[in-house]
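Shown next, in structure tokens, is the structure this report addresses.
With one protein chain withheld, the remaining protein chains of the complex are depicted in position.
Right, chain A next:
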Amino acid sequence: MQQIIKGNQVVPDTWEMLAKDASLEQLTNSGDIIVPLAMWLEHAHALKARDGRLGVWLDADEEAESIADDLEHFAVIALNFPVFSDGRSYSNARLLRDRYQYQGELRSIGDVLRDQLFFMHRCGFDAYALREDHDPHAALASLNDFSEVYQAATDQPLPLFRRR
């Protein structure tokens, strides 16, 4: 079972991620699953009727707006980084947290590397599925790369100039 960082700890991941081309027929009634956005948009009804818990994942080119009205149905929202240098999911994260007030787990998936964790955390992520060849225990340290920040963001509602 993959380990992920959740909060400030490394924990086993109990969720099953479904690929973009997964089909509804494959699903069991129980078990916690994270479904691709397209599946949610098409089969919301059936997914809500399952017993297991539900999450959804958005690719970098998919928009937070498309699930803005559905947030109550998700225990997890995962945002994909197809490559770590694709920064779109940072904006999606902030929209989900700051604009749509999403309170559940917000997880980064895909090409997630330790040197980006600090930024992710600031944008509202609280769980990180590091790329498999990376050690999540070592990566924990990077959540604290900086002891001070200038801007307001999800983790710190006031910019430094309102605190200094």
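Operating definition for what follows: a residue touches a chain if its C-beta (ideal position, glycine included) is under 8 Å from a C-beta of that chain, and two chains touch if they have at least 3 such contacts; residues count from 1.
Just so it is clear, contacts and distances are computed from a predicted model.
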Chain left out of the displayed complex - its UniProt protein name, from "(2Fe-2S)-binding protein", "Energy-coupling factor transporter transmembrane protein EcfT", "Dipeptide transport system permease protein" or "Sulfite reductase (NADPH) hemoprotein beta-component": "Sulfite reductase (NADPH) hemoprotein beta-component"
Contacting the left-out chain in the complete assembly, out of A:L18, A:L54, A:L106 or A:A153: A:A153
Hidden partner interface residues of chain A, rising order: 63, 84-88, 90-92, 94, 99, 113, 115-116, 118-123, 145-153, 157-162, 164
